[in-house]
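With one protein chain removed, the remaining protein chains of the complex are shown where they sit.
Let's turn to subunit A:
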Amino acid sequence: MSPRVVFPNKILPYLLLAPQLAITLVFFYWPASQALYQSMLREDPFGLSSKFVWFANFRKVLSDPNYLNSVHVTIVFSVATAAVAMSVALLLAVMADKVVRSRGLYRTLMIWPYAVAPAIAGMLWLFLFNPSIGSLAYGLRWLGISWDPLLNGSQAMVLVVAAASWKQISYNFLFFVAGLQAIPKTLIEAAAIDGAGEHKRFWTIVFPLLAPTTFFLLVVNTVYAFFDTFGIIHAVTGGGPGKATETLVYKVYNDGFVNLILGDSAAQSVILMAIVIALTAIQFRYVERKVHYG
């Protein structure tokens, strides 16, 4: 970085930083350090005494079948959500890139779900598909499918994945459209003149050139599916039926806040922290670099 022209003030910069730092220390660093500390404590059932147990809570959590189930649920949920949200958005973006007429209108109509809270997205889908009042659930039963996401775990998963991807489509759509616009049209026309069909042009030119966007969205969608979908799970299934839709974040909340198992919950928090750090590192290391390539 070149030496910038700066103001010589000595005290002012600290005052400017003070509000942000104060909030950061009180509401971010202090609680995070508490989570770290508590993850190595075990309290007796009455909360009267606690003792330092090093990594025993982690061992306990990682060997708990319920926790492993929730790891599995989270992976299935995230992969399905990212796959559906990204492929639908890509298809729509490719189509939107072809047309000129009413392009703006399509975009306007496509970005609505971005503004809908995840929890509400979940509820909207629940209105459609819940067994007692949902019109589409009625339709499914009429077709002879025994549909009850409140009792059937896989159906509950399908429902939350649908709601989570529905909400994320608009975000992915905007990024794919921007990515497609950055690809020079001459490149595609040249391939067309050489006789490459539409299908071939897409897979050999467009898709590889979109790789930076796709990779970026993959990271963002994973983070979204891991953390931002708590509202969907909490509002639609409550982790159930059974534990069929209990994701990692929902389990931290449930163990700590509802079941009050503090040590376990803290250990789970720390594991989640490690996951966020890994994802953020990936995002900044690889995504930043690859964007320039694109």
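Note that a residue touches a chain if its C-beta (ideal position, glycine included) is under 8 Å from a C-beta of that chain, and two chains touch if they have at least 3 such contacts; residues count from 1.
Note that in this section contacts and distances are computed from a predicted model.
Not every chain of the complex appears here, and the one that does not is recorded in UniProt as "sn-glycerol-3-phosphate transport system permease protein UgpE", selected from "ABC transporter ATP-binding protein", "PadR family transcriptional regulator", "Molybdopterin synthase catalytic subunit" or "sn-glycerol-3-phosphate transport system permease protein UgpE". Only one of A:Ala96, A:Val158, A:Ile183 or A:Leu218 touches the absent chain when the whole complex is considered: A:Ala96.
If you put the hidden chain back, the residue from A:Ile23, A:Leu68 or A:Ile145 that touches it is A:Ile23. Annotation for subunit A: contacts to the undisplayed chain at residues 1-2, 4-7, 9-10, 12-14, 16-17, 19-21, 23-24, 26-32, 34-35, 38, 88, 91-92, 95-96, 98-102, 106-121, 123-128, 130, 132-135, 137-139, 150, 166, 169-171, 174-175, 178, 185, 188-189, 191-193, 196, 198, 201, 216, 220, 227, 230-231, 234-235, 249, 252-253, 256-257, 262, 265-266, 269-270, 272-273, 276-277, 280, 287, 291.
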